[in-house]
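Here the structure comes first, spelled out in structure tokens, and everything after it is commentary.
All protein chains of the complex are present and in place, except for one that has been dropped.
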Amino acid sequence: MEKAIDEKILHFGLGSEPQYLDPHLANSVSAHNVIIALIEGLVSEDPETLKPIPGVAEKWEVSEDGLVYTFHLRKNAKWSNGDPVTAQDFVFSYKRILNPELASQYASMLHGLKNARKYHEEGIPWDEAKVGAIAIDKHTLQLTLENPTPYFLELLNHYSWFPAHPPTIKKFDAFGKQGTAWTRPGNYIGNGPFVLSDHKVNSVIEVKKNPLYWDSNTVSLEGIRFYPIESADTEERAFRSGFLHLTQTVSPDRIDFLKTNHPNLIHFESYLGTYFYRFNVEEPPFDDVRVRLAFNLATDRQAIVEKVTKGGQLPALCFTPPGTGGFSPTSRFRFDPQKAQSLIQEYLEEKGLKSLPKIELKYNTSEGHKKVAEALQGMWKSHLGAEIQLLNMEWKVFLSTIAKRDFSLARAGWIGDYVDANTFLHMWRTGDGHNNTGWSNSRYDELLELAAQESDTKKRFSYFEECEKLIAENAPILPIYFYVHVTLRSPTVKGWYPTLLDHHPYKYVRLEKSEENN
Amino acid sequence: MSIENTKVQNLISSSTKSSSLWRDAWIRLRANRLAALSLFFFVLVSILTIIGPEIISTSYDEQDLNNTFAAPGSTHLFGTDNLGRDLFARVLHGGRISLAVGFLATAVSLIIGVAYGMTSGYLGGKMDALMMRIVDILYSLPFTIFVILLMVLFGRNFVLLFIAIGAVEWLTMARITRGQTLSLKQAEFIESARALGYSHKRILFRHILPNLIGPVIVYATLTVPAVMLLEAVLSFLGLGVQAPMSSWGSLIKEGSEKMDIAPWLIFFPGLFFSLTLLALNFLGDGLRDALDPKSAKD
Partner (left out) sequence: MVKFILVRILQAIPTLFLIATLTFFMTRMAPGGPFDSEKNIPDEIKEKLEAHFGLDKPLHEQFILYINNLLQGDLGPSFKYMGWDVSELIAKAFPVSAQLGILSLCIALLMGLPAGIIAALRKNSSYDYFLMISAMLGICLPTFVLGPLLILIFSSWLGWLPPLGWYSFSDMILPSLTLGLFYAAYIARLTRAGMLETLNQDYIRTARAKGASPIRVVLCHALKGGLLPVVTFLGPAFAGLISGSFIIESIFFIPGLGRFFVTAAFNRDYTMVLGTVLFYACLIIILNLVVDIIQASLDPKSRGR
């Protein structure tokens, strides 16, 4: 560890091996963690607040109606081979990710650009579609949006908006093709604070400081080594023996022990995400809103966070995490076992049943999910007399089960893509790809539409508030808690701040010898 | 697998067929202190796991979130786990599952293997050559990998588990049975049975099958622990039984992650698992020695 500090190499637990290192194809948190070292977007993030600060663009203007953004690119922004980063490179990159042939999973992130859908989904050629991305000159980029989007600049920090080096993409024929070798060390050309220097699959990804980066003076680290360690226990062992500076997670059962014995190493950071269960509202018994409400009322969320998850999570009494982009919904879900019992009684009498049918609760295999499921199983048994059968499934099987809606009750989680309530609430629209509950409410759809076209914050929030109310009344879901990111971090890591999206711009991170010992 | 194979091969060469063999074997087995002790232990564990969960007052899935990770003591003999569940109850319950998996999967392999091997050996000739060729080919399949693949791809399912494990283990059983049948076929009493015009069915079931029991039992005793280990491996990969049920494998897996904070969680299931495996292996060895007078006389 001493050696790593002298060498200024950060050893980073990555959690899992990213499927892609290509910003236009990436689809995971682990990919994000590597890509932000290698590529910089138009704007960058303040390390503490994540507010947009100048990145490749040194300044920008927004039109009065909030629809046109003009970015002025800095002249000294360079690719790691020395080429200047130009407005044309950005337009090229947008064209690439929206290229239907590329089949990028996150291309829809750019649908806010005017006419982007026409090119991406309707097959109209780029020039004919008049997509709202124009390079006015080499260093001026103008983006036109479909709707005023108050969180547009934050959106730009998602890797789908990142640039890729056009000559490299062309050289590897990667404009409309996946799985090319351009993302390997030696081929990878980026414009970020680091360059890719080594990649041993399933073992290590190594990046080194990029001397050509425009702000390389700010960068303190000489390099970062990312280790895709999947098991939380292995990660912890690695951390405790000084092999890692940071871990991706902590196994829930060890939180208590670490809290007592290593309070200076374990960190709890709120994370923009909700842990919840989905009901299948089209199948009995959850087709009846009373049963859904009863399960919600019989859920002691406080006990779950205090005695089961123990990571300082907040009980989820609404769906959108409070404070998301300034929006804090009213708490509507509560714990009231008496009310729950009477609702169930009413339901059973009406249906002429003695007890609830046996209910299957499906979740993907993981110690943490299992613990929560087992705890809830116990609660519902004692408060509702419900017999719950737990069924854990391997991840891919679980995903296809959810997509086919082959469940009555299933675990779920949602992590916001950007800091705005929209990233949470849009999923309960009728027929949304992530809805998967069968729940549909025309007023809800209408409210979201109104919010999208509204530029007044107060009015937007009132629409969101009504959405939350509809969720609480109809209970297509059972919110449990708001995520907390629990990690182990060495006190030698400085310039690392808790942020809602768990983003940590590496150029501000330093390693310093610390008085505290592990 | 080949280790059991060679062990039993010794047996094959020296099989006898009188009923006094069993009495002699029993006497020899009792004289082998280790094997006798193992037998006793095994019977005890079986009774505990079969009857135990029914008579003890705590249930294996009863949680007490206020009493998690309690050390072994008078209220909880073996302590409690991460959800405050009684480990003693869980170990007993887990043993039931582990033993059930071990025995049922072994039974599956036994049925397939004996039927296949007996047919092959009895038919002989070209048919025998073909059937054994198939076994050879199957031997070169990476079977553990297939079991994992099956469990990953099609989800946990008890029946699938038995079939998958049974399918792996029957090959050796088939080889042993076939070898034994081949040598029995030449035996005088079979030839005389044939001369008397008995049907194939009668010869197979009345004359050959009873003489296969010795080696088959020995091999089965050794298969059970192998299966239990395989179940534990699957548990390690998160492919074991469904929560809140447990098996020794899944308990050990959970315990191994917490061995520095709650060592009893690994100690008790590990102890039961290892001792049972130990007992089964010693019992298998003892049975082999007992049924194989040649090796026993040293």
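Residue numbering begins at 1 within each chain, and the chains themselves are lettered A and B in the order written.
The rule we apply is simple: contacts are C-beta pairs under 8 Å (C-beta built on N, C-alpha and C of every residue); 3 or more make two chains touch, one makes a residue touch a chain.
Note that the structure is predicted; figures quoted are calculated from it, not measured.
S.K.: Which of the displayed chains are touched by the chain that has been omitted?
M.R.: Touched by the chain not displayed, across the whole complex: A, B.
S.K.: Which of B:150, B:174, B:241 or B:287 touches the chain that is not shown?
M.R.: Touching the chain that is not displayed is residue B:150.
S.K.: Would you indicate which residue among A:6, A:61, A:121 or A:137 is in contact with the undisplayed chain?
M.R.: In the complete complex, the chain left out is touched by residue A:121.
S.K.: Which of these touches the unseen chain: B:190, B:277 or B:290?
M.R.: Among B:190, B:277 or B:290, only B:277 touches the chain that is not shown.
S.K.: One chain is left out of this view; which of A:49, A:63, A:81 or A:203 touches it in the full complex?
M.R.: From the options A:49, A:63, A:81 or A:203, the contact with the absent chain belongs to A:203.
S.K.: Given that one chain is not shown, which residue among A:101, A:128, A:387 or A:456 touches it?
M.R.: Missing-chain contact among the listed residues: A:101.
S.K.: Using the document's contact rule, name the residues of chain A that touch the chain not shown here.
M.R.: Chain A touches the chain not shown through residues 17, 19-22, 25, 27-28, 100-101, 103-105, 107-108, 121, 177-184, 200-203, 227, 229-231, 233-234, 237-238, 240-241, 243, 394-397, 399-401, 403, 413, 433-434.
S.K.: Determine and list the chain B residues touching the chain excluded from the picture.
M.R.: Spelled out for chain B, the touching residues are 1-3, 5-7, 10, 137, 139-142, 144-146, 148-150, 152-155, 225, 229, 232-233, 236-237, 249, 252-253, 256-257, 259-260, 266, 270, 273-274, 277-278, 281-282, 295, 298.
As a working rule, only the chains that are shown with their structure count from here on.
S.K.: How many angstrom between the C-alpha centroids of chain B and chain A?
M.R.: Taking the mean C-alpha position of each chain, the two centres sit 47 Å apart.
S.K.: Quick one: which bits of chain B touch chain A in the complex? Just the residue numbers, please.
M.R.: Going through chain B, the ones touching chain A are 61-63, 65-66, 68-69, 82-83, 152-153, 155-156, 238-239, 242-244, 254, 257-258, 260-261.
S.K.: Sort out for me which residues of chain A touch chain B in the complex.
M.R.: Residues in contact with chain B: 233, 251, 253-254, 256-257, 303, 307-308, 365-367, 370-371, 373-375, 377-378, 390-394, 397.
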